[in-house]
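Removed from the display is one protein chain of the complex; every other protein chain stays in position.
Order of writing sets the chain letters: A and B. Residues in each chain are counted from 1.
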Amino acid sequence: MKEITAYKCKKCGRIHYPKHERCLTCKHREFEPIHPEGNVKLLTFTQIFNLPWGFDERFLYIGVVQFANGVKAMGQIDAPDGADLRLGMTLKAEWEPVRTVFDEPVYGLKLKPLG
Amino acid sequence: MAVDMELELMLRPPALPMAPYPSKVITLANGKKMVVREVQREDIPTLLKAVHPTIFIHKDFYDIVGSRLYSELVGMYTHRTANEFCLVGQIDGFLVGMVNSRMYSAKTGMSLHTLAIDRGLRVGAHLFAAKMEHHIEYLGQEEVLIVAESPIGFRRWMIEYGLEPTDIPHELGGALSFRLTRQLYFETKSRLVAGDRPVPQELLEVAQREIVIASEADIREKIAGLKGR
Partner (left out) sequence: MRDVAIIGVGMIPFGRRDEDTLVDMLAYASMKALDDAGVDAVDALYVANMGGGVIQRQTAIASALVDRLSLLPAAADLVENGPASGGSAVKNGVLAVASGYYDVVLVAGGEKMREVTGWRATDFVATLTHPETEYPYGITLPGMAGMFTRLYMEKYGVTREMLVQIAIKNQTMGALNPYAHVEMMITKEGVMDSPHSVVNNPPAATPLHLYDMCPVSDGAAAVILCPLNRVKELTKNLPVVVAGFGQATDTHTLAEREDPTDLKAVTLAAQQAFERAKMKPEEISVAELHDAFTILEIAESEHVGFFKKGEGGKAVLEGKTRLGGQLPINVSGGLKARGHPVGATGVAQIVELTWQLRHELPKERQVKGAKAGFSINFGGFGNNVVAFVLKRGEK
């Protein structure tokens, strides 16, 4: 997924997303840019009902996921009300519109249950 | 002045048959029991006392809701509105909120107003749900047309029920109506409609004995005071 650039510390290997000037673990300043690939593991999630200005939906599922190469990121989960989401389950990751601002789509991580 | 019944009958709108709303009781967040029941024409002068102070609350659209509700209730009392009904919520006899609505046709309901006097207990949400329950389940209608005059109403009704937008102008000022269909109602019923029937006799008797109205100052404080939510 080229749209997300994460940063792997060249000294200790810790993966950062978003960018930091110094490694959160070892303070090193050099990073290798990496892109996450493939399916993701769901680390936690919530179904939010009282959405902020800018969203007219009744609810949104939002989760934090981990890619196989270690990149962790927040994203919207595309699932119906009452969906059977479980911690640790595998989801498919896409880069799709997540909200609209001034009639223009804003893209982000969209996560979809498999199958 | 005596009513000239001959003229009067010409002025009154035609009436559709309307099934009664069976009373129910809801346990609120504070544990209090709210009886929800349909009121009759003769109860309206009492209800007007509670609506009156809200006309002058220029906050959260209580003024427009209060003034329109007041005139609709007068319309019901003077037989100038067709097929109108009014449901009230009472706790220990005290009026905590009311909703009114009418049958536009045998098939279509026209939702009018929801007024919560006690706030922060989801009284408005429960009473609005009862109104939809009456239209669909007891009056047997296919759809209800709804508009919101306040952002709170918009959020609660349009978003929570997932109502369908239409291009049908609503009786309340001509704004475009949103529609609750019979199918949508039954899809959302389990999370939005609560209540037990029958109402235990002693609770019902307290509610029917008197609709107790708080003082105008109390009503203003409940709605617009510092702790108003």
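FYI, a contact is a pair of C-beta atoms (placed from the backbone, for glycine too) under 8 Å apart; a residue touches a chain by one contact, two chains touch by 3 or more.
Keep in mind that this is a model prediction, so the values were computed, not measured.
Among B:35, B:50 or B:125, only B:125 touches the chain left out of the display. Summarising the interface, subunit B meets the missing chain with residues 26-32, 59, 120-122, 125-126, 129, 151, 155, 190-196, 224-229. The chain not shown here touches subunit A at positions 16-18, 24, 43-55, 60, 62-64, 72-76, 87, 98-99, 106, 108-109.
Basically, only the chains that are shown with their structure count from here on.
Here the spacing of subunit A and subunit B, counted between their Cα centres, is 44 Å. For subunit A in complex with subunit B, the residues that touch the partner chain are 56-58.
Interface residues of subunit B facing subunit A in the complex, by the touch rule stated above, are 159-160, 162.
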